[in-house]
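For this view, one protein chain was removed and the others were kept in their places.
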Amino acid sequence: MSEPVSKNQLMAALTLMTRYRNFVIGAVLTGLVIVCAFLSAVWTPHSAVELAIRSRLQLPSLEHWLGTDHLGRDILSMIMVGAQNSLIVGIVAVSIGVFLGVGLGLWAAAKRGWTEELIMRFSDFTFAFPAVLSAIMITAILGPGAVNSILAIGIYNIPVFARISRGAANAIWSREYIMAAKAAGKGRFRITVEHVLPNITSVIVVQATISFAIAILAEAALSYLGIGTQPPEPSWGRMLNDAQTYATIKPYLAIFPGAAIFLAVLGLNMLGDGLRDILDPRLTRGR
Amino acid sequence: MALLEVKNLDVTLATSRGPARAVRNLSFDLDRGQTLGIVGESGCGKSMTALALLGLLPENGVTTGSISLGGQDLLALDEDAMCGVRGNRISMIFQEPMTSLNPLHTIGRQVTEPMLIHQGMTRDEARAEAVRLLERVGIASARQRLDNYPHQLSGGQRQRVMIAMALSCKPDVLIADEPTTALDVTIQGQILDLIADLVSESGMALILISHDLGVIAETVDRVLVMYGGAGVETGPTASLFQHLAHPYTQGLFAAVPKLGSGGKGKSRTRLSTIPGLVPELADLPPGCTFADRCDLADDKCAGTMPTVHDVANDAGHRVACLKPDDAKSRMATSEAGA
Partner (left out) sequence: MTDTQVEAVVDDVVRATNVVRHYTLPRESLFRPPAVVQALNGVSFSISRGRSLGVVGESGCGKSTLARCVMALEPLDGGRVEIEGAHLEGLTPDALRDKRRDFQMVFQDPFGSLDPRQKVARIVAEPLEALENLGRAERLERVAEVIASVGLKPTDIDKFPHEFSGGQRQRIAIARALATRPTLIVADEPVSALDVSVQAQVLNLLQDLQDQFGVTYLMISHDLAVVEYVCDEVAVMYLGSIVEHGPAVEVFANPVHPYTRALLEAVPQLVPGRKKRLRLSGNVQSPIDLPVGCAFADRCPQVEARCREGRPVLEDVSRGHKSACFLNARQTT
């Protein structure tokens, strides 16, 4: 009688572990990127920008853990400094998307009618262009550079957050506690701030981690195309671009920055999945 | 031997708060043509019992005991064999006629499906049978209705379609889980009448699960009252309603507002209540599940399994209680006082 029960408990504990595993792995990988970024601000094994042509294209060694590139720069150091770049792009671009997008989404859900229609059709229009394409268009207008690529990715994020927060907010607006708040004499603005926003934060947080990953990818793509971060500032995307020339003779040049992008994006996606599971009210407050 | 025999059925669910005994030591049997009502509040285990009979328990559930249908132990069957039983020898009507029908399939497809699977009928045979069934459950212009989608029907009509589906393979046992709870009261009467007629016509056995004592009183021959996963009282409907023997049954009965009682106009009578809350399954005492809400309970009740007593001299009316005499005398005095 007690045997199958304990077995079941074990199963339950295991499912719980797997549920948290996403979050744990995601948090560790994301944490690694953040640590690299902060550490590189005060210390790197070598300089990430100084050229040392004499020691160019070296294989990984004790001196240069991940080797050096065609200009003799230490790849590990470049990846660490590149993490800074990726982080800043991600944070700023996602912030633009969250503030403007969530604001528009909440506004649309609160007003309904024409306002909603207008906001949503506008974001459908923007949404129809793939991230990189719209970024290329924006940089084509504003000129290449780190700031403009951040702006481009940020603008791309606005409709993403507008749509997701409008959808989530509409669901909240149909709840009875909103009706209760109206009956208590609260206006749309107060209801939005006090009831709607707190109840959609989990959705926004999850989307933010995923958008963060997409932003890092987009920045890498833009830099790879040469319209993102400009030299000599290191960027994972530009490192890939540089490595392309030597892809056949020195493949490891592409592998390390590629792996950095891969791990950062994977980490953020797993963090998003993990957060979604943890924040899901059905799992934490089932009756 | 009875058609359906349930013996010492136990269902344990693994929850985040530890194992919860959703059904404990439940036994009952049912013969062809008999109707059994299971009544109780949310979390009393009445729906879990139905799901256990169908082998449809959630993944975290473990069942022990025995369920035998015509001599065959259902708990010993594997999933494939159980599929042959479900919808064929035991079928079920659910509470929500809105969500239990697939919105993307026509009525015809959903009614004929079990017959195609279990009875090996051809499509034409099944369609003809479906028309006959829909007519029997009172759906007008049944032939046209076969090509309708669920959203084109009203709630009452959908529940009729659900009943037609449940009947399509002439089951031995029909389980109806709150079949009228989602329906309006004037429609509820129609559906209950229909179910009762069909049962007496076909001679199948019916298990009607409901929280509504009125629905139970009017529809079934025998009643099983459940509380906290345990059967606390069972007996023929007339006897049970006449001699409420278990303190929980007494409390439940007294708590229902009764139509025609004169209500507020005559005197400000209060409804009698059962103190406390409907319990969490994981927190129930090992002995009598009702012990912590029962005003007759003493220290012994929570720790000791209640004993089963015959009530009065009515055949088959039994109560599981350590203090049946106290409960009985209380009813006697309250009746004398009324």
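Quick notes on this one:
Each chain carries a letter (A and B) given by its place in the written order, and its residues are counted from 1.
In the analysis below, a contact is a pair of C-beta atoms (placed from the backbone, for glycine too) under 8 Å apart; a residue touches a chain by one contact, two chains touch by 3 or more.
None of the values given here were measured: they were computed from a predicted structure.
The chain that is not drawn here is touched, among residues A:99, A:125, A:177 or A:262, by A:177. Within the whole complex, the absent chain has one touching residue among B:193, B:283 or B:325, and that is B:193. The missing chain, though absent from the display, is touched by one residue of B:71, B:103 or B:257; that residue is B:257. As for the chain not pictured, it touches subunit B at residues 41-42, 154-157, 184-190, 192-193, 196, 211-215, 217-219, 237-238, 240-241, 251-253, 255-266, 268, 270-274, 277-278. Subunit A meets the missing chain through residues 175-177, 179-187, 190, 195, 198-199, 281, 285, 287.
Operating definition for what follows: only the chains that are shown with their structure count from here on.
Mean C-alpha position of subunit A lies 51 Å from that of subunit B.
By the touch criterion stated above, subunit B contacts subunit A in their complex at residues 12, 14, 16, 18-19, 60, 62, 64. Per the touch definition, subunit A reaches subunit B in the complex via residues 1, 4-5, 8-9, 11-12, 286.
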